[in-house]
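Structure incoming, see below.
All protein chains but one are shown in place.
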Amino acid sequence: MNFDHSEKSLALMEKLNKFMQEEIYPVESEYHDLVASNSNTWETPALMHSLKEKAREQGLWNLFLPEEYLPYGAGLTNLEYAPLCEIMGRVLWSSEVFNCSAPDTGNMEVLAKYGSDAQKQEYLVPLLEGQIRSAFAMTEPEVASSDATNIATSIVDKGDYYLINGRKWYTSGAMNNNCKILIVMGKTDPQAPRHSQQSQILVPIDTAGVTVVRPMSAMGYLDEPIGHAEVLFEDVKVPKTNLILGEGRGFEVAQGRLGPGRIHHCMRLIGCAQRALDLTCERVEQRIAFGQPLSKQQSVRESIAQMYCKIEQARLLTLKAADHMDKYGNKVAKNIIAAIKIVAPKMACEVIDEAIQIHGAAGTSQDTILSATLAYARTIRLADGPDQVHMMQLGKNLVVQQQGK
Amino acid sequence: MNFDHSEKSLALMEKLNKFMQEEIYPVESEYHDLVASNSNTWETPALMHSLKEKAREQGLWNLFLPEEYLPYGAGLTNLEYAPLCEIMGRVLWSSEVFNCSAPDTGNMEVLAKYGSDAQKQEYLVPLLEGQIRSAFAMTEPEVASSDATNIATSIVDKGDYYLINGRKWYTSGAMNNNCKILIVMGKTDPQAPRHSQQSQILVPIDTAGVTVVRPMSAMGYLDEPIGHAEVLFEDVKVPKTNLILGEGRGFEVAQGRLGPGRIHHCMRLIGCAQRALDLTCERVEQRIAFGQPLSKQQSVRESIAQMYCKIEQARLLTLKAADHMDKYGNKVAKNIIAAIKIVAPKMACEVIDEAIQIHGAAGTSQDTILSATLAYARTIRLADGPDQVHMMQLGKNLVVQQQGK
Amino acid sequence: MNFDHSEKSLALMEKLNKFMQEEIYPVESEYHDLVASNSNTWETPALMHSLKEKAREQGLWNLFLPEEYLPYGAGLTNLEYAPLCEIMGRVLWSSEVFNCSAPDTGNMEVLAKYGSDAQKQEYLVPLLEGQIRSAFAMTEPEVASSDATNIATSIVDKGDYYLINGRKWYTSGAMNNNCKILIVMGKTDPQAPRHSQQSQILVPIDTAGVTVVRPMSAMGYLDEPIGHAEVLFEDVKVPKTNLILGEGRGFEVAQGRLGPGRIHHCMRLIGCAQRALDLTCERVEQRIAFGQPLSKQQSVRESIAQMYCKIEQARLLTLKAADHMDKYGNKVAKNIIAAIKIVAPKMACEVIDEAIQIHGAAGTSQDTILSATLAYARTIRLADGPDQVHMMQLGKNLVVQQQGK
Partner (left out) sequence: MNFDHSEKSLALMEKLNKFMQEEIYPVESEYHDLVASNSNTWETPALMHSLKEKAREQGLWNLFLPEEYLPYGAGLTNLEYAPLCEIMGRVLWSSEVFNCSAPDTGNMEVLAKYGSDAQKQEYLVPLLEGQIRSAFAMTEPEVASSDATNIATSIVDKGDYYLINGRKWYTSGAMNNNCKILIVMGKTDPQAPRHSQQSQILVPIDTAGVTVVRPMSAMGYLDEPIGHAEVLFEDVKVPKTNLILGEGRGFEVAQGRLGPGRIHHCMRLIGCAQRALDLTCERVEQRIAFGQPLSKQQSVRESIAQMYCKIEQARLLTLKAADHMDKYGNKVAKNIIAAIKIVAPKMACEVIDEAIQIHGAAGTSQDTILSATLAYARTIRLADGPDQVHMMQLGKNLVVQQQGK
């Protein structure tokens, strides 16, 4: 047992931190302004492209893809990538600079793991190059998607092609101008056993019958230029070779992406929370109320101490999940992966909310990152399954395990 | 002691509920769409004006002004007005329909209470008629306004006029096209005793030197068409008759508006929370997950029960505060007024957040009112003093009182 | 609506407060010492008997029994009795002084409501006189008694008598030397519909086959001299006339006692919490840490403010429940009765726990009432059904009602 990062990790962290200091923080709010002032707010500003080039030159690129997918990706373990992911999480839009942003990371992992050679050539390579973006269409407005077996979009085998009909929403990334491909989850066989009904299929966004209906708001934010789309599929035809892995294996494919995806989300949120704490520690020295800096108030000190305790605990839990996923795989590590999904988003909500309270009006404004960050953290309490589903699963597992003792 | 509303209250509640059912709920989202699609999002849609006429015809007008200000207002007690305010709170924009929306209500109360005849004629009458809107410029970006003695805008007596310089933000209402008048708080005498430095003064928004700089975001929402402005005052000159009550009496004027203002905010938030609970109770019967409606899940039932308990307790506390303010005045009721400001906004945040969790993705979207409502509730934890200031005051008072026993 | 007590209530409260000041507080800890130093700790000290006489002389006697049971009891409404119950709650053992202590109150109410004339003569009258004490044997160790249909003690009709077999625990009051009679809940017909299986029956504690096995600890306290017994029933025979109301009506009888019983428990707990707050407000002025009294710490002020807010809200909720029970009966008031059972014990736990934290080591000791009071509050979160059962019921009711709107 050892609670310090390896030399390799520390060197990468230092390099990434340096890049953040030199290239990202200085343009953090400029980027938001560029997006907002764009005639098309769904277009990624040129600034992003130049930052991507710089990052790629420095080898800070595709850091998320582990060794098993070499030569794709940087070949880092989850445990090595995790602290980098935290650092990127400090600026909401910075992951894309390093080609490490959701949902592309999950999609690339799925393609690398389950894609056919043709699928890899057509979609994985340009994604790895950062030339296109992608989306994952899973959640549906009409059903409780927390129970993924409810997902109702139909994918019907018509002999020569699959015919897709359904309505998705919160398809993150699909609003972006550069989004070219969707991975869609839907039912190929409604009569099959519960966990064999679903399949995942590749649908180019410009296929006839695909309509991007509207951007969905996430706690008041449209998250331009990436966004979360409502997408309508009306008699959409795609070649049968677009199916990933095989009919009825949609859950298997979904499971494959979830482990690392959760660690990424959680580490990013830990970065958000740590940044909120850092900003708070600066703020409380500067603001004077009732005759002294806020930092002298015992209640403020207690808040700050609590924020630290919550962040550090969630961080260690997530790092352990990464370590165990590396060593033992998703399945063995399932309890702790469930645990981080329960813990980290809620922790981030609490910490950032407290930071807002201490910041006063500024905390609610566009002048700090806090309220946008809280919105992100809040939505992750629902994305990839609401807290309750993970607690259900974890609670169940623990009871079963105890009986086995 | 009696926990049922009077006949008079019940009749008013029924009338108002009927109006909400017939006129407001059916156009609730249409109104938001009208605002969003307006070429100028700071212009109040015509729909509002027609609704205002209807409400006025039915006598549902200026309900907030108590008997002491007759013939202005409806002459209701705080206890009679409170449940009406809750009902209006169920739809974020509906208070204006009844000419009962902040900050106009507070401004009207201040003018009715402390205004000179000329001030009343010029500003109170058109406000009561619903012809113009107003704003209250208090909070400043550069200082911790939680300690109101920090407020730094200068109001200098230049013999013939006052000269005003300073920067305000979160001046709610000042973005609206129809906003004509600002009440500005600032220092007339920085050398006076701490609580005699501040004054309040009327500043027409079109006065030279007044610049509405930008709309401030409140947890991701601009709250169009009313908004929260950053306002810059550069060598603004106003007649000396624009001063309210007298130099150095800014705190006194502020105190006068705070008691009722807090009850209004809290009752509106209770309406928000109750609506969130009502929506949740509907939702959980309709959504099926893991083989049964959500309403059969013990955890969902516990959530709903907790929401009810929190709402009902905050409601009773606020109604008691209204009752005691009516009977004994602001000063005697100060503890319970502080208490409702501590309790109700936080309660609303918790209840609405839980409703969002149960609603899933829809709860975070523009398709329900929940996330906009949460943003409102969250900002009220900071407006009119953050929770911490009220806890400081209440805690202090209680210790002093105990020593006196 | 009116949030002030009636003249009648105020006069009674003043009278009771005066008695507490003059007779109870001065001997509060002496009473505990007398119990502890008694050779038999299950014997009520003579001090209690002399206090009872004084209270009875002053008419502070049987205050809990409402008008419908006159000439028994004081004929107060629940709303009139509630604040008196709160005052008694300030000293853990004081309710008995006024013949208002559980479980006797519930037992007397059951007998007054459902008892035959003979049952009243034999048991109700001496209980009302304060001559004997009683217990209610419901909870069983072997089953989850939170679901009262689980209760398994058998009551078998043997023609001439009933034969009772079973094991009960947490039969409060049954350890006391003066406890003469048990009301026992058990199954007369295991084949009947779920809610018609149970009956309640009177069992004199000295009946052959009744064994008081041992005192049960409640969070470390044996609560001498009253106690909570484990009681074994082995082939216990009682006359058929000992049955209350009729076979299969055990739930009906149980419901009858629960409404008022919950208000009593909740009001007592509010008294406990208020006392903890009062003690805290005194303490924080006296203790100096880090150069100033604790009362100057912002965090302490926030704690005190929160304690006040929680207590006052729970108090209003409970008083409303009392008012509605008086006006509309248990059944109509069921939601708010469930709500107080959910709210008040948990509130008391939180408030007293916070008081302990502020008191430091003293708060955990026998030198303050805090830890004993917390133990009482904690057990009430389980007694009469754990929080979860009440949340289940309340959540269910609210969903059903919403569908009816």
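Order of writing sets the chain letters: A, B and C. Residues in each chain are counted from 1.
What we mean here is this: a contact is a pair of C-beta atoms (placed from the backbone, for glycine too) under 8 Å apart; a residue touches a chain by one contact, two chains touch by 3 or more.
Bear in mind the structure is a predicted one, so any value in this text is a computation, not a measurement.
Peer 1: Could you tell which one of A:T105, A:Q119 or A:S303 touches the chain left off the display?
Peer 2: A:S303
Peer 1: In the complete assembly, which of C:A254, C:A305, C:A375 or C:L394 touches the absent chain?
Peer 2: Of the candidates C:A254, C:A305, C:A375 or C:L394, C:A375 is in touch with the missing chain.
Peer 1: Name every residue on subunit C in touch with the hidden partner chain.
Peer 2: So the residues of subunit C touching the missing chain come out as 139, 141, 143-147, 150, 169-170, 216-221, 287-290, 294, 299, 353, 356-357, 360-366, 371-372, 374-375, 378-379, 381-382, 386-388, 392.
Peer 1: Give me the subunit A residues in contact with the hidden chain, please.
Peer 2: Within subunit A, the residues that touch the unshown chain are 1-6, 9, 79, 277-278, 281-282, 284-285, 295, 298, 300-306, 308-309, 312-314, 316-317, 319-320, 323-324, 327, 335-336, 338-339, 342-343, 388, 390-392, 394-396, 398-399, 401-403, 405.
Peer 1: Residue by residue, what part of subunit B touches the chain that was omitted?
Peer 2: 297-300, 302
The criterion applied here is as follows: only the chains that are shown with their structure count from here on.
Peer 1: Could the interface between the copies subunit A and subunit C be described as same, meaning over half of its residue numbers are common to both, or is it different?
Peer 2: Same-residue interface.
Peer 1: Averaging only over C-alpha atoms, locate the centres of subunit A and subunit B and give their separation in whole Å.
Peer 2: Once rounded, the distance between the two centres reads 37 Å.
Peer 1: Using mean C-alpha positions as chain centres, tell me how far subunit A is from subunit C in Å, no decimals.
Peer 2: 52
Peer 1: Can you tell me which residues of subunit A touch two or more of the remaining chains?
Peer 2: 299
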